[in-house]
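Have a look at this one before I ask anything.
One chain of protein is taken out of this complex; the other chains stay put.
We call the chains A and B, going by the order they appear; numbering starts again at 1 in every chain.
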Amino acid sequence: MWHQQEIRLPALARGFHLITERIVEAVPELAHCRVGLLHLQLQHTSASLTLNENADPDVRHDMDAFLRRLVPGDLPYFHHTLEGPDDMPAHVIASLLGTQLTLAVRDGRLALGTWQGIRLGEHRDHGGPRRLIITLNGET
Amino acid sequence: MWHQQEIRLPALARGFHLITERIVEAVPELAHCRVGLLHLQLQHTSASLTLNENADPDVRHDMDAFLRRLVPGDLPYFHHTLEGPDDMPAHVIASLLGTQLTLAVRDGRLALGTWQGIRLGEHRDHGGPRRLIITLNGET
Partner (left out) sequence: MWHQQEIRLPALARGFHLITERIVEAVPELAHCRVGLLHLQLQHTSASLTLNENADPDVRHDMDAFLRRLVPGDLPYFHHTLEGPDDMPAHVIASLLGTQLTLAVRDGRLALGTWQGIRLGEHRDHGGPRRLIITLNGET
């Protein structure tokens, strides 16, 4: 079985946001998939997708705080500055974390570890809504 | 063909470990796959999977040494510190490197380059055993 759809996430604040439930609810076809893979791809270059801790909000805070310092906006050798000091760092972070994820599906559910959640990283100050393509491939 | 299984890696020291042979030996079904993809997904948020140099142990040492300095454990703005100074860095590194890999399969084998090997990155001081879901999809 193949299934593909596009969803739209509303504008979110800069930082990391758990979107596991939103993804799962958007794809009821998942329940019919015995074994397969779910692929997620952002349509953007200044936000990211990553699998990480799903419980303590401090982990999301600390990861964002670290990345803001790792890639500051005012590096003197940056040329791409017309879209604001948050834009070039957002591109760099999007490539460091990635904008697509492939996740195992087992018995109609995402085969995530106990502490794993899907996170959207919004790396712009005012990023706007984000579009995501979901592709499910597997056997029923 | 679809095939899926879960394997358990024993506790490994902090750093990078080649696990290519372990993966290949765990999936004899690979030999029957003419063309396909092998997907690996850790069930954890403080270890990583990455494809990199398979020969010189110094490369594994240097990459770990670099990442320890890139994400130190005592950053004053880290809030998530209850699980020890190695925990928050491990979460950050897991997202920088990733916790899943998709690998090409050709003629019954992983289509790796001469110098490519699958590496588990253990980013905790005492990480314990790690579970991994292997999903193979392809045609015979």
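Keep in mind that, in the parts below, contacts are C-beta pairs under 8 Å (C-beta built on N, C-alpha and C of every residue); 3 or more make two chains touch, one makes a residue touch a chain.
These numbers come from a predicted model, not from an experiment.
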Contact partner of the left-out chain, one of A:H44, A:R60 or A:R119: A:H44
Touching residues (missing chain, whole complex) on subunit B: 35-37, 50-53, 56, 58-59, 61-63, 65-66, 70, 96-98, 101-104, 106, 111-116, 137-139
Interface with the undisplayed chain - residues on subunit A: 2-4, 39, 41-45, 70-71, 75, 77-80, 88, 91-92, 94-96, 98-100, 102, 131, 133, 135, 137
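Everything below uses one rule, namely that only the chains that are shown with their structure count from here on.
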Length of the line joining the C-alpha centres of subunit A and subunit B, rounded to whole Å: 20
